[in-house]
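The structure is given below, and queries will be raised subsequently.
Omission of a single protein chain aside, the complex is shown with its protein chains in their original locations.
Letters A, B and C mark the chains as written, and numbering starts fresh at 1 in each.
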Amino acid sequence: MTGEAQVETVTATTTARPDGRTIRVGIIGGSGYTGAELLRLAVGHPNLELVTVTSNSQAGKRLDKIHPHLRGAPDEVRALKTVPHDAATAADVDAVFLAVPHGRAMAIAPGFVERGIKVLDLSADFRLRDPAAYPEWYGAEHTAPGLLGGAAYGIAELHRAEYPGAALVSGAGCLATTAILSLMPLLRAGWVDTSRIVVDGKIGSSAAGVESNPGSHHPDRSRAIRPYSMTGHRHTAEIEQELTFDGPRPEVHMSAHGIELVRGILTTSQLFLTQEHRDATERDIWALYREAYGAEPFVRIVKERTGVHRTPDPRFLVGTNVCEVGFERDERSGRVVVIGALDNLTKGAAGAAVQNLNIVAGLPETTGLSTVGLYPAP
Amino acid sequence: MTGEAQVETVTATTTARPDGRTIRVGIIGGSGYTGAELLRLAVGHPNLELVTVTSNSQAGKRLDKIHPHLRGAPDEVRALKTVPHDAATAADVDAVFLAVPHGRAMAIAPGFVERGIKVLDLSADFRLRDPAAYPEWYGAEHTAPGLLGGAAYGIAELHRAEYPGAALVSGAGCLATTAILSLMPLLRAGWVDTSRIVVDGKIGSSAAGVESNPGSHHPDRSRAIRPYSMTGHRHTAEIEQELTFDGPRPEVHMSAHGIELVRGILTTSQLFLTQEHRDATERDIWALYREAYGAEPFVRIVKERTGVHRTPDPRFLVGTNVCEVGFERDERSGRVVVIGALDNLTKGAAGAAVQNLNIVAGLPETTGLSTVGLYPAP
Amino acid sequence: MTGEAQVETVTATTTARPDGRTIRVGIIGGSGYTGAELLRLAVGHPNLELVTVTSNSQAGKRLDKIHPHLRGAPDEVRALKTVPHDAATAADVDAVFLAVPHGRAMAIAPGFVERGIKVLDLSADFRLRDPAAYPEWYGAEHTAPGLLGGAAYGIAELHRAEYPGAALVSGAGCLATTAILSLMPLLRAGWVDTSRIVVDGKIGSSAAGVESNPGSHHPDRSRAIRPYSMTGHRHTAEIEQELTFDGPRPEVHMSAHGIELVRGILTTSQLFLTQEHRDATERDIWALYREAYGAEPFVRIVKERTGVHRTPDPRFLVGTNVCEVGFERDERSGRVVVIGALDNLTKGAAGAAVQNLNIVAGLPETTGLSTVGLYPAP
Partner (left out) sequence: MTGEAQVETVTATTTARPDGRTIRVGIIGGSGYTGAELLRLAVGHPNLELVTVTSNSQAGKRLDKIHPHLRGAPDEVRALKTVPHDAATAADVDAVFLAVPHGRAMAIAPGFVERGIKVLDLSADFRLRDPAAYPEWYGAEHTAPGLLGGAAYGIAELHRAEYPGAALVSGAGCLATTAILSLMPLLRAGWVDTSRIVVDGKIGSSAAGVESNPGSHHPDRSRAIRPYSMTGHRHTAEIEQELTFDGPRPEVHMSAHGIELVRGILTTSQLFLTQEHRDATERDIWALYREAYGAEPFVRIVKERTGVHRTPDPRFLVGTNVCEVGFERDERSGRVVVIGALDNLTKGAAGAAVQNLNIVAGLPETTGLSTVGLYPAP
């Protein structure tokens, strides 16, 4: 959350930004929810200058007429009018965020890449390395397979070293990010039987986007605990890709559920230790997580022994770029239960993209991103 | 839900009940949420006469001052005052419902059994057959182990044949009922690898009872998706017990979550088919479920191909005695995802107890119980 | 809520209904939310036989494919297929419920009236006595003004004496019913300054109907406290009409708000006593309400001094045909605060229509209607 006060600060420091730099950015697809969140983050970011925002469905409208939270943004943002996507192709920008539907980003990205503009994608179009995976999981051939080799997968905690050489940085699925970050330490260590990893995902309604439909109708969606993609969830592909280390590709069995939440994800994963590591204690596992995330600004281990707030909780992460991870060792068996939580629009989408841009642009990785949420949660 | 009109019907038929019979009942522990639900069902049941209701914490209060829904009950119920538990020991009743905390039912039940009064327990005290399981799962020795042999486990769909000879009918855990009924057909058929059954439970706040505490405080509990008993959930013991058929005891790995719901449970279970049954199709599985539940009045298979309401949904089961079950076969692997849903206070507690009493008393099993919920759900 | 058990009872009594009578009914407009509630009530009503259900938008579909709660209805209801409205005009029925949009009922009703079929309207088309009020409040001329004289306004507590001679019984607005029933005793007594009656209405999302739209989109509608019709709410017309007694027509100033609820209404009204009655005490006001509603089965005065449940509460009225009313006298001024609550789909629509049919058909007024809700509320 950013505001006029911070905007003043921004204004005040325009002539003297922390590192003296301005990144001129465009948002391609600014009328959806990830666009709304990108705009919020851009307003609060000291180094970003918002040059253009596009929308085909709401072209020509002022931003504060599209997004009610921008009523409090500085006038130059409030009054900015969206232009159609095509109008942005020649914009004088250093970087673009692509917040467009799957299938569309692969059509748009090449033009920007060719012009040397940094591309931060939020769609699914560049997440999978294997071109053959797109028809399998997304039902259509990839139309820009040449870019796949130069794309880095957009979870900085795993791939930031690749960003400098990358032509673009992909998005990462919101459920996928939660699952990957929470499971990675145990998988990377090779302690887990990779043949049966179960992930139960719970997700808020904003993940389904800004368009109303019978499934989002309040009398039916309210208080729902609604299974969807019980099998075959598309994020499975990127989770398996990213959790493949030295051994075989793991088999991830995910089921997702819409829950009574607007922003937020919680994943509950069930892992079984290999025979070799069957005796691993909670302390041992803790050490793995500390090693993986001790220095990460945006991954937090949550595991309290007392009180109400013992486990990762998406409600306290709203608007932050933090992924919380936690776990519990089952003493009766070789099981470990792993919990992950984040805000699907921030760390699960727009926040991660800003984090990625910070790295690409050589700014401190945490610039303009928050780690302190709201308590009590709204 | 029952009302004055139905009460009129009841009154009208008092002299000529459907089968000419009246069962005089007592509710031991009437001030909690399961007590509230038992009272609602008793008001609408044509054969039950409410003789006594006890409460130690709210002794001497009129029922309509304890439970706001009873403001609409007939005067003889509204104005009934609770008595302390001890005052009920000599009540002239045919049957008692025990809606008291775990540990207390085992102290109270023997007295009623000795007097030949039918006992419908709602606690955990008589669910496990093995006396040694109580210290393991509930942390204390069983004080009436002699009754365990004569207790039938209270899921009628599995054990109704044992009821006539049973000294008492136990309760069944609400999460356990959902898991057991949804998993039973596949387990009984022996199609499932029993070594790694994963159950992810989601449950409303009423399951934690009527007493307020920091965990139930609205600003913290609202919109929660809160893991609890990630390992070691007590209902695991009865699920494993009840899902043991010809083969070895299955290993059930359950994690539970409090969700933004007051009444309702949804379980998502992940099963893996044995090598032998790896080729089972959805049609094959459907046949198993039809065979198991086709004649059951209170178990419904829900599996739609289109629309918003494709899977079991606890919201439309509120106040009904129905458990909905559904499943999806993963075509990529040997996995089957199984969904179960019910109202934890009705089919998960009070409704099941009334169903059990109907059987014990020789009434039609469905008497006084509902299968049509509310849509749109409140 | 009704169920298989009750259905069994119904079946059992088909040959011997309480009064030996069967009313053959049709539901014109069965695919919306009031249709869903009418169907639920019809299933549980011992004297109703459901002959035909119409829907233009979902013609030809089985009822249990339209409404998920009917999955538990008896087979003859579950499997009933809707027909287009026109196909019902010649149906052999004793009575029809019109659950169609405003403007449409006035086109359909005359045909049924001419055939001597009892019409229970749920729309706004016959609520106002003055034909000139329709263009003013609903923006169109009335097309069947000849029927207005023979229409009784559908709040039985005020108009049941007129029903026997009426050609049809109108619907009553859900917010209007809440306001009228809660305010009537004070207005009828003439104790209130009628020049400035303020009504603040709060209402759940089901009142806006079954069709999704941007205003019903879950991420935006969730947790809303959204003012709408702050001035000019259409129900104002019928409230003013029905609260006109000996004196001048009162001026009712209503503002409505969508709240986080699916089913339910609460109205908070601010009244100011006339100089003559300025000294009226809470006891005096209580006497007025007792006199008005002491014998009414479906209006309940709620005014507790202690506990959490002191005032009318729509959550405990879900699915019941009850309107709760309460009040508080402001000792600092001549003000009285009046609260009303009900379920907009039951007492605010379908339940009231069934109550009206019971009267019209000479059945006990409470037949098939409930007064005991759910606690804890779902």
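Keep in mind that, in the parts below, a residue touches a chain if its C-beta (ideal position, glycine included) is under 8 Å from a C-beta of that chain, and two chains touch if they have at least 3 such contacts.
All figures in this text were calculated on a predicted structure; none of them were measured in a lab.
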| item | value |
| --- | --- |
| Among A:A152, A:V262 or A:L342, residue touching the chain not depicted | A:V262 |
| Residue in contact with the excluded chain [from A:V25, A:A224, A:A256 or A:A377] | A:A377 |
| Which residue of B:P164, B:P214, B:G294 or B:G362 touches the chain not shown here | B:P214 |
| Hidden partner chain, touching residue among A:S123, A:Q270 or A:T367 | A:T367 |
| Residues of chain B in contact with the chain not shown | 33, 204-206, 210-214, 216-219, 221-223, 260, 262 |
| Footprint left on chain C by the chain that the document does not show | 196, 198, 200, 202, 214-215, 217, 219-220, 223-227, 230-232, 251, 253, 255, 257, 259-261, 264, 266, 268, 270, 272, 307-309, 311, 313-315, 328-333, 335, 337, 339, 376-377 |
| For chain A, the residues touching the chain missing from this view | 1-9, 12, 18, 33, 36, 40, 43-44, 46, 65, 67-73, 206, 261-264, 297, 300, 302, 304, 307, 309, 313, 315-316, 318-322, 343, 345, 364, 366-378 |
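Basically, only the chains that are shown with their structure count from here on.
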| item | value |
| --- | --- |
| Chain pair that, of all pairs, has the most C-beta pairs in contact | B-C |
| Identity of the chain that, by mean CA position, is farthest from chain B | A |
| Geometric centre distance via CA averages, chain C-chain A, whole Å | 47 |
| Rounded Å distance between chain B and chain C, as computed from the means of their C-alpha atoms | 34 |
| Sequence positions of chain B contacting 2 or more other chains | 261, 264, 307, 309, 313, 315, 376-377 |
